[in-house]
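So, chain A:
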Amino acid sequence: MTHLTRRSFVGTAALLAAPALIRPAAAADTVKLGCLFSSSGTMANLEGRLNHVVRMAADEINGRGGVNGRQIEVLTSDPASDWPLYAQVGRQMLQQEKVAALFGCWTSVSRKSVLPVVEQNDGLLFYPLHFEGDENSKNVVYVNSPPASSVLPAVDYLMGPDGVGAKRFFMIGSDYVWPRTINKQLKGYWKSKGIPESAWREEYVPFGFSNFQTLVNQVRSFASQPGGQAIVVLTVVGSSIPDFLREFANQGISATDVPILGLDMVEADLEGLDTGKLVGHLNCWAYLQAAKGERNQKFLADWAAYVRAKNVPFSADTVIDPMVSAYDSVNLWALAAAKAGSFAVPEVRKAFAGLSFNDPSGYTLTMTGENNYVSRGVFIGSVNEKRGFDVLWQSPNAPTPVPFSPYG
Partner candidate 1 sequence: MTALVVDALTVAFGRFTALDAVSLAVDPGEVRAVIGPNGAGKTTLLDVISGITKPVSGRVMLGDHIDLTKRSEAEIAKAGVRRKFQKPSVFPALTVRENLEIGCGPALPARDRPARIASMLGEIGLGPRAEVPAGRLAHGEKQWLEIGMVLAAEPALLLLDEPVAGLSDTETAQTAALIRRLRRPDRAILVIEHDMGFVEAIADRVTVLHEGRTLYEGSMAGARAEPQVIEVFLGR
Partner candidate 2 sequence: MVEPLRALLALCCLALLTIPAWAAPLDRAAFAADLCGDGTAQVRGPEGLVQAGGDLSADDLAFAGRLLNALAERRLSCPADGALLLDRPDAPEGHDALTGAVRPAAEARAPILSLRQRAAIETARGTVALLTGPDPAARAAGLAVVERRIATVPAAVLDRARDAETDAGLKATITGLAQAAALSSPDPARRLAAIAAVAASPSGTAQARLAALKNDPAYASDPAFQAALDAGLAKVSRAVVIGDGLAVVYNGLSFASILFMAAAGLAIIFGLMGVINLAQGEFIMLGAYATYGVQEAFRRLAPGLLDLYLFAAIPVAFGAVALVGIVVEALILRHLYRRPLMSLLATWAVSLFLVNLVRVTIGTQNLQFAMPAYVSGGVPLYADFVVTWNRLFAIAFAAATLGLTLLILRRTPLGLDIRAVTQNRDMAACLGLPTRRIDRLAFGLGSGLAGLAGVALCPIYSVNPGMGSGFIVDSFMVVVLGGVGSLLGTLVAALGVGGANVLIEPVSGAVAAKVIVLVGIILFLQRRPEGLFAVRRRR
């Protein structure tokens, strides 16, 4: 990474002298992959670990002899949670470093910022997060699930006899596109099931909002109205998640009264909380750490070993969905490149059709030629006393992703 940046940014500072400073691309025996994950700023705690996962995956592949006879070289950077900087660094990686693919972005806004760059340069961006869908660029591989193939099954579960037979819904989200899109699609879905509009409420809070007293009061009063079991669909993000959970528990509402489906909730959000009073609340992802199977055991062990070996500044025993998705991304790219026998983006893209990869979640990931989405399984997790999630339910197979929701 020092190579990349020193070379280029000295150039920036030295203005016109810059071209002389750019050395020719690296030797021909490696192929470069670029990472766009922040290790400083607001996203650091989450994104930072993905840099290491990508390296780990690349190391594994290199250990098996690399791709098409070449070793993978991973370039990382720090866009510092500053959205325009993602585009800036991405542009540089594509134009100067000629990376074969980019792996990066957590928030939708950073992806939107990089999107024009990959499209203009015909690059490939592997995006490891679940997101709002309704986008289908040929230059982005959407490794995680759009709402229609992940959130709807979870809501279905809660509405069904195995769940709580939910009839009424209180949606609380951070005020931006992802929660609003999810809620819009949910409303469309409920309408299609004949559920009246009076059965739901929708509230949005600003980013970093923490004073949830009034909202929890409202949830309580909403739940006490007649009309059937109420649930909370929680799409707040960041520090609002633990703050909401804490207030919810402190006001004495338990999961058996009003369960919360926290769509962005991961283990890290339970840090610092007494989960004894939160047991039973739900989340839903394409991977949970508690997933059964040898492949997951191996991945967890590999990660722990990697953390220790490389002195990675993140927890050795916490693995969250986006980490696995980043790991899947590298492997999918390597498979496609091997299948194409080339690193050229158009060739690699053609090779996506029919690709499959057995990932740590236990499902077999598949891609079709129709779009750049990946079929993933669905897990519903349930908060346990140990600040983790138990697998409460998982889909029988990996549903076909639906980029554009039919419900809104």
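In picking the candidates, the idea was that all candidates are chains of the complex that A comes from, given by their letters.
General remarks:
In the analysis below, contacts are C-beta pairs under 8 Å (C-beta built on N, C-alpha and C of every residue); 3 or more make two chains touch, one makes a residue touch a chain; residues count from 1.
Keep in mind the model is a prediction, meaning the values are calculated, not measured.
By the touch criterion defined above, chain A in this complex contacts candidate 2 out of 1 or 2. Chain contact summary for the complex, chain A toward candidate 2: residues 40, 42, 44-45, 48, 158, 161-165, 175, 203-206, 208-211, 213-215, 217-218, 220-221, 224-226, 239, 242-243, 246-247, 249-252, 255-257, 259, 268, 271-272, 274, 277, 279-280, 282, 313, 315, 382, 384-385, 390-393.
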